[in-house]
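Right, I'll just put the structure down here and ask away after.
What you see is the complex with one protein chain gone and the rest in place.
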Amino acid sequence: MYQQKININTRGRGSYDATREVQQVVAQSNVEQGLCHVFVHHTSASLMLCENADPTVRADLDRFMARLVPDGDPLFEHIDEGPDDMPAHIRTILTSTGLTIPVQHGRCDLGTWQGIYLWEHRTHGHRRSISITVAD
Amino acid sequence: MYQQKININTRGRGSYDATREVQQVVAQSNVEQGLCHVFVHHTSASLMLCENADPTVRADLDRFMARLVPDGDPLFEHIDEGPDDMPAHIRTILTSTGLTIPVQHGRCDLGTWQGIYLWEHRTHGHRRSISITVAD
Partner (left out) sequence: MYQQKININTRGRGSYDATREVQQVVAQSNVEQGLCHVFVHHTSASLMLCENADPTVRADLDRFMARLVPDGDPLFEHIDEGPDDMPAHIRTILTSTGLTIPVQHGRCDLGTWQGIYLWEHRTHGHRRSISITVAD
C-alpha cells in the first residue's frame, strides 16, 4: 500500500476541491487497479463527493447545512470555541470523515460529475491534515 | 483485487435491492476473506445498508427524506434540472456514495437484517453505474 499525507489550508467555512491533489497521489502510487482511501484527521471538517460543474450546488449545500445545523443553536452546551464549534462536529458526523474510491487505469475512477471536496465546517480557516492510501 | 462494473436501471425515486448483484460479484471474485467495496459513480443516487424485511422501513425513509430535503425548496438556486435536482445532491451527501463490507466465507458478511440498496434520488429513472471491488 502507498500512503501519503497532504495538508490543505482552508480560508474558513466552505468546500475546497481536492480532486487534483488526490489524483496526483494515485499517479505517484503507480497503482493501476485498486482502491484509494482519503481520510481527514479532524472532527470539524469532512470529505464529500459532490457535483463539480455548477458552483451553485455547493452554495446551496452550505445554505442547507446552515439551516439544518444552525450556529449558536441554544440546544448546544459545547460552545467553548464559539457558536460554530458544535455545529462543525455535527456536520462532520452527518457527512464523511473518509472516502473510498475505485482506482482504474491509474486514476480514481470518478463519475463525470463527481469531484472530491474537503468541507471546512469552522468559520475560520484551518490547516487540515489528510491521509491518502492507495491499495492494489 | 477483483473489480467489476454493473448497471442498475431505476424507475425513479426510491430504493432498489442490490444485495444479490453484489453477492454474485463477490462469488465470482473467489475471495474467501477480505473486503467488498461498492461505489456509485453519480451525485444524485447513493448506497445504503437498510433493514431488509419490512418494506415499510424504506417507505418511511422516503417520507422522512422528502420532509428533510423538500423538492422545490426556495432555498435552492441550482434548479436547472427541476425541483428534485438539488435535493438529490443533498440526499446523496447525507447518505453514502460508497459502502465497504467485510467478506467472510466467500460472501459479504451482512447482518441478518442488512440489505444493500441503491437509492435513486431523482424523480425520473436513470441508468446507474456501480463499481464493485473485492480485495483479499
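First chain written, first letter: the chains are A and B, and each begins at residue 1.
In this text, a residue touches a chain if its C-beta (ideal position, glycine included) is under 8 Å from a C-beta of that chain, and two chains touch if they have at least 3 such contacts.
The model shown is predicted, which means the values in this text are computed figures rather than measured ones.
**Q** Touch as defined at the start, partner being the missing chain; which of B:72, B:102 or B:125 qualifies?
**A** Candidates B:72, B:102 or B:125; residue touching the omitted chain: B:102.
**Q** May I ask which residue of A:26, A:103, A:118 or A:135 touches the chain that does not appear here?
**A** A:135
**Q** Thinking of the whole complex, not just what is shown, which of A:9, A:24 or A:43 touches the missing chain?
**A** A:43
**Q** Can you name the residues of chain A that touch the chain not displayed here?
**A** Residues of chain A in contact with the hidden chain: 1, 3, 37, 39-43, 68-69, 75-78, 80, 86, 89-90, 92-94, 96-98, 100, 129, 131, 133, 135.
**Q** Could you pull out which residues of chain B are in touch with the chain that's been left out?
**A** Touch with the absent chain occurs at residues 33-35, 48-51, 54, 56-57, 59-61, 63-64, 67-68, 94-96, 99-102, 104, 109-111, 113-114, 135-136.
The rule we apply is simple: only the chains that are shown with their structure count from here on.
**Q** Using Cα averages as centroids, what's the distance between chain A and chain B in whole Å?
**A** A distance of 20 Å separates the two centres.
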